[in-house]
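Have a look at the structure below before the remarks.
Note that one protein chain of the assembly has been removed; the remaining protein chains are unaltered in position.
By letter and in written order, the chains are A, B and C; residue numbering begins at 1 in each of them.
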Amino acid sequence: MDLKNKRIAIIGAGIAESTIYDLSYEMGYMLGKEGAIIITGGLGGVMEGAAKGAKEAGAITVGILPGNKAEEANPYIMIPIVTDMGQARNVILVRSAELVVSIGGSYGTLSEIALALKMWKPVIGLKTWPNIPGVNYVETTKEALAKIFELLC
Amino acid sequence: MDLKNKRIAIIGAGIAESTIYDLSYEMGYMLGKEGAIIITGGLGGVMEGAAKGAKEAGAITVGILPGNKAEEANPYIMIPIVTDMGQARNVILVRSAELVVSIGGSYGTLSEIALALKMWKPVIGLKTWPNIPGVNYVETTKEALAKIFELLC
Amino acid sequence: MDLKNKRIAIIGAGIAESTIYDLSYEMGYMLGKEGAIIITGGLGGVMEGAAKGAKEAGAITVGILPGNKAEEANPYIMIPIVTDMGQARNVILVRSAELVVSIGGSYGTLSEIALALKMWKPVIGLKTWPNIPGVNYVETTKEALAKIFELLC
Partner (left out) sequence: MDLKNKRIAIIGAGIAESTIYDLSYEMGYMLGKEGAIIITGGLGGVMEGAAKGAKEAGAITVGILPGNKAEEANPYIMIPIVTDMGQARNVILVRSAELVVSIGGSYGTLSEIALALKMWKPVIGLKTWPNIPGVNYVETTKEALAKIFELLC
C-alpha cells in the first residue's frame, strides 16, 4: 500500500518561522516519497516548505493561487492553478484534496480546517489550531504519516 | 447615528434549534429597525431567522446562495444572489459585509468567522464557537447591538 | 402585469461612449420604473449608466463587483456584492438574473452573453455583439422593454 497519486493538501500560513517551515518541508518530503500529489495554496511559508519538500522527493506539486498571476507561485510549484479568487481559493484547495494536513496556522488556515471538516474530509493537525472537534491531532510528521496511511489506505 | 444602509452579515448553521432561531430573528429585527441591510447565506436556520426578522422590520435582505437556483432562498430573502459556488459563497458573504454577527454555529460558520477575521472585519459572537482570538463575544442581542454601534458608528 | 422585483441584469463594457452610456441609462430608468431590481457589474460605463437610470427611477441597484472593495462600486449602486473573484463574478451576475440585457460590448460582455445562453437565460441584445444565435436583438430601448415584458410576464 502506498499513497501513489493520492491528493493531499498541506495548509498553513504564508509566513512561517523556521521550525514550522522545516516541519512543512519534512511533511511534504515524506508524502512526496510515497507518491502523493501535494496541493498547497502556492505561496510562501508552510505552502513553500511543503512544496519544496515534495518537489525534492520527486512529487508533483500543485499550487492553488489566490491571485491572478502564475508567477506568484513559489519556485517549487510545478502546476500553478491561477484562480484570481482570493480566499475563495481555500475552498477549491480543500475540495480538491482527499485529506488535509494543517501545520501551524493563521485565520486562513482555520477557515480551511473548518471547510475541510464541513466537507467531511479527514484533517490531520500538527502544531495547529487546538481543540477543534474532528481534527486528528498528532505531534510529529511520523505520527502524521502513520495516521494518513490509516485514513487513506 | 444609525446603521442606515450598513451591510451586516448574520451567519450561522442551516439547521437551528428554536432558541438559536429566535435569537437570529431578534438580531435581524433589531438591526433591520436601524436601517441595516442584512446579508445571510440565504438558506434555513439562522439564515432564515435573521432574514425573517429583518424583513419584518422593513429592511432589505440579501441571500448569497450556494446553489444554482434563486428558488432555494428562504421566503424572507428579497435579493437572492445565486452563486452556484458551494462553500465559496461564504467568502463572498463575508467580504460583502462591513461586520459579521455569528450566532450558534457549525463548521461552515467557523469557516466564515475565520475568513472575516482574515479580512480584518469585526466579528460579533453570540452563543457561537468559543475562544477564537479576535471575536467580540457578547451574551445578548442587546449587547450585540451596542457593540455594533460602537464598532460601526 | 409589471416587472416588480424581477431581477434584470444590464451588462456591457466598463468604458462606454456617450451614446451607449445614454442607452444604458435609459434602459435602467425604464426597467427601474417598472419595479425591476437592476443588477450590474457595479463599475463604470454601461454598468454605471444602467445603475444611475435605475436609481433615479427609484429602483434597487445591485453591483456584483470583481474586486475586493465595496468602494469600487459606482455611486449609484445601493447593494455592492464584493466577490474578489475577477471575471468569475460575471458568472454570478448572470446566474442571479432572470433576464440579461446586453448593451454595446467588450470581450467581458461576450463572455456574459455566452454564459447566459449556456444557462438558458433570455438575452436581449441592443447595439451589442452581432450574430449570436439565441440572442433577441432589438433596435431601441422601447423595443427591448416590450420584448422583456413578453419574455418575463
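In the analysis below, a contact is a pair of C-beta atoms (placed from the backbone, for glycine too) under 8 Å apart; a residue touches a chain by one contact, two chains touch by 3 or more.
Keep in mind it's a predicted model, so treat the numbers as computed, not measured.
**Student:** Among C:Ile10, C:Met85, C:Val100 or C:Ile124, single out the residue that touches the unshown chain.
**Tutor:** Looking across C:Ile10, C:Met85, C:Val100 or C:Ile124, the contact with the absent chain belongs to C:Met85.
**Student:** Touching the absent chain in the whole complex: find that residue among A:Leu23, A:Val46 or A:Val82.
**Tutor:** A:Val82
**Student:** With the missing chain put back, which residues of chain B would touch it? List them for me.
**Tutor:** 68, 84-88
**Student:** In the full complex, which residues of chain A touch the absent chain?
**Tutor:** 5, 7, 37, 60, 62, 64, 68, 70, 78-85, 91-92, 95-96, 98
**Student:** Footprint of the hidden chain on chain C, which residues?
**Tutor:** 85-88, 90-92, 95, 106-108, 110-112, 114-115, 117-119, 131-132, 134
By our rule, only the chains that are shown with their structure count from here on.
**Student:** Suppose you list every residue number at the chain A-chain C interface; are over half of them used by both chains (same) or under half (different)?
**Tutor:** Answer same: the two copies use largely identical residue numbers here.
**Student:** Where in chain A do residues touch two or more other chains at once?
**Tutor:** 85-88 - these are the residues of chain A that touch more than one other chain.
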